[in-house]
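Complex shown without one protein chain; remaining protein chains in place.
Chain lettering (A, B and C) follows the sequence in which the chains are written, and residue indices restart at 1 in each chain.
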Amino acid sequence: MDVDTRLAEAWVRAIAAAVEREHERLTELDSAIGDGDHGSNLRRGFAAVLTALDGPDAPAPAGPGTVLTRTGSTLISKVGGASGPIYGKAFRAIGAALPQPGEAPADAAGFGEALAAGLRAVRELGKAEPGDKTVVDAWTPALAAYREAVAGGAGLPEAAEAAAGGAERGALDTVPLQARKGRASYLGPRSVGHQDPGATSTALLFRALAEATAAAAGTPGPSGS
Amino acid sequence: MDVDTRLAEAWVRAIAAAVEREHERLTELDSAIGDGDHGSNLRRGFAAVLTALDGPDAPAPAGPGTVLTRTGSTLISKVGGASGPIYGKAFRAIGAALPQPGEAPADAAGFGEALAAGLRAVRELGKAEPGDKTVVDAWTPALAAYREAVAGGAGLPEAAEAAAGGAERGALDTVPLQARKGRASYLGPRSVGHQDPGATSTALLFRALAEATAAAAGTPGPSGS
Amino acid sequence: MKKLINTAETVLEDALAGVAAAHPELAVDLANRVITRAVRPSAPKVALVSGGGSGHEPLHGGFVGPGMLDAACPGEVFTSPVPDQMLAAAKAVDSGAGVVFVVKNYTGDVMNFELAAELAAEEGIEVRTVLVDDDVAVEDSTWTAGRRGTGATVLVEKIAGALAERGAPLDEVAALGERVNAASRSFAIALTAATVPAAGRPGFDLAEDEIEVGVGIHGEPGRRREKLRPARELVAEVVETVLADHRLTAGDSVIALVNGLGGTPLMELYIVFGEVAARLAEHGVTVARSLVGNYVTSLDMAGFSLTLTRADERLLELWDAPVDTPALKRA
Partner (left out) sequence: MKKLINTAETVLEDALAGVAAAHPELAVDLANRVITRAVRPSAPKVALVSGGGSGHEPLHGGFVGPGMLDAACPGEVFTSPVPDQMLAAAKAVDSGAGVVFVVKNYTGDVMNFELAAELAAEEGIEVRTVLVDDDVAVEDSTWTAGRRGTGATVLVEKIAGALAERGAPLDEVAALGERVNAASRSFAIALTAATVPAAGRPGFDLAEDEIEVGVGIHGEPGRRREKLRPARELVAEVVETVLADHRLTAGDSVIALVNGLGGTPLMELYIVFGEVAARLAEHGVTVARSLVGNYVTSLDMAGFSLTLTRADERLLELWDAPVDTPALKRA
């Protein structure tokens, strides 16, 4: 399976749906160790992303890269907070790492490189190390699991499934951590015992990728599978 | 029994003790239909009255009238709110109505006239009619009962006991009334079903009179009984 | 009860110590509980003295200064000050031109200021009293203590204060204060009860979805209890209530005060003001001037009051006049 425009859009839509479903939980997690807005931040952001995709003014995207860079730009323009720039830059980096229209589309391995570019962007912007109790702690094991699956011969859907599992474990593993970045760090030791909201939304993001790729595999689109 | 300096002081002290004991209840009643300060107002006032009686700067009172006018003046200077001027003027009127030093002291009937002067002062200042749910609704039946007792030949302690009963009934009888004066009047029909704090403190005041006169009767002072 | 206080008994004296420390431009007489301007007006002028229970800050102490009050007498929390305070204030600020007492219409305040006026007269001080009674929630004033004085107090003190500052004579200043009051109507809604320090708990209990409609500023319950609704609907009702009583019509212009009761964030007050402006625009009433913030509070009560004062050139010009007090400043 290659990463085409339709898959990129499906992924973004799946994230938007997951955020719509889970925003209360994200906000609740953020209330415990942050400022109680992570769910509404992402909700506002992905609602705007959908408008950018579907709205009357939406230009036809020139390819999957454009879908994702545009998603990133919209998040930067609409979310604010820490998660706006972080996810915004991440999606812009993923989109930029994908082949241009006319070039050969990314396969599972190529998309892995794009996901790695996303993580690099997050780390460059936020300066967080693994273990700091942030988005990085879900994204890092997600990427590792994805690569391991691809190295073992997996296709995109299987690799994405592995990444989702990795992200979810990573999110859970933030519970015992003391935050060293973002608002939760102000709590010092009191941040221990709570799951990081950003790592949790990152898990949603990879779970959405697994769903979108599985659906694409099940219902062959124009590009086949 | 005549009204001498010692009795006047005993009365004032008995009120102060009752207020100290009951201030929380008075404040609670005032919270329901007023602004929740009647207990602390009177507490502050009678604490100042005791200081005026006992403090290092306290002049020796020239007679019971002086004790009571000084009590009234202290209440005016220290209480504020509605109850400060009302009780202040009342005590000043009672004190002014008592015989001057050198004149024959007031007996039960004479003291009844002084209590009537107190009520007149309250009504002149506050313009409240019986039934308006104020101090007047306890003072009026207290005075009536006092006079009836005196007319039936009662001495001061018995008349005071009757007055206390009248005031307590009067205070209870304010429960079904709709307030037409003071803060409680702002509540309109919602003031119904609550006992008026000022009528309640008036009942304390007459109960204190009954106690003080009974004690004076039991323990003959310089003036005998 | 959670409060930043030392003891319930000492809130007033502790707060006055803070006012004294924070405002070198004020003189705080801690013994008499009187706040005056640190620098006396250079020429004799009519002096404005106000006062009332504490718990309504910045009213009244926060309005002492050039262009507004000459002195304020803070009473205990929600308790009218005593006549001795007003007398001390009047003596401190009378320059021979006389003193105007600005009195909010509450039984206690009226009585105590009345006694003070008698005492001042005995001392040869000419006193006029302006009674503020703007609260239309008190519907039937024949059967009550009359309308309460609330938000309009700020307007009376500002506008009459401006006139006094210009050297107008006593009767004129008092008459203008009365005119401002007559031109003003207020109404308030509370989302929570206030907790008087000495009482230690809220004056009434409200469920998570209930509000009190038609409250005063002393923590007393309002005319009725209702369900909380969106600000737009609450404001529409408040505006209708005020307009019904005020008989403002299209073409009229007003000074509008959206006042927080103490526990409501400024952000919400701006939301309320936006709705007020929109409703008044629908009625063709122009908001000539406005004020949004905490000016006449009720301790920690959450909620707001709306005051509308019918404006004319003269009132606006005096409203715009310079004022320099802790809580209201204008160059």
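Assume a contact is a pair of C-beta atoms (placed from the backbone, for glycine too) under 8 Å apart; a residue touches a chain by one contact, two chains touch by 3 or more.
Bear in mind the structure is a predicted one, so any value in this text is a computation, not a measurement.
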- [ ] Identify the visible chains that the left-out chain touches across the whole complex.
- [x] A, C
- [ ] Taking the full complex into account, find the residue in A:R13, A:K78, A:R147 or A:R207 that is in contact with the omitted chain.
- [x] A:K78
Task: subunit A residues touching the omitted chain (full complex) - done: 27-28, 31-37, 39-41, 44, 76-86, 125-126, 179-188, 190
- [ ] Name, in rising order, the residues on subunit C that touch the hidden chain in the full complex.
- [x] 1-7, 11, 14-22, 54-55, 57-58, 62, 77, 191-192, 208-209, 211, 228, 230-232, 234, 258, 262-275, 277-278, 287, 290, 292, 294, 297, 299-300, 302-304, 322, 324, 329-331
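One rule holds in what follows: only the chains that are shown with their structure count from here on.
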TODO: Take each protein chain as a node, join two nodes whenever their chains touch, and name the resulting shape: line, ring, star, complete or other.
DONE: other
Task: Top-ranked pair of chains - ranking by C-beta pairs in contact - done: B-C
Task: Averaged-CA centre spacing for the pair subunit B and subunit A, given as whole angstrom - done: 77
Task: Where subunit A and subunit C are represented by their mean Cα positions, the distance between them in whole Å - done: 55
Open item on the list: Using mean CA coordinates as chain centres, what's the gap between subunit B and subunit C in Å?
Closed with: 33
Task: Residues within subunit B bordering two or more other chains - done: none
Open item on the list: Touching at least two other chains at once: which residues of subunit C meet that condition?
Closed with: none
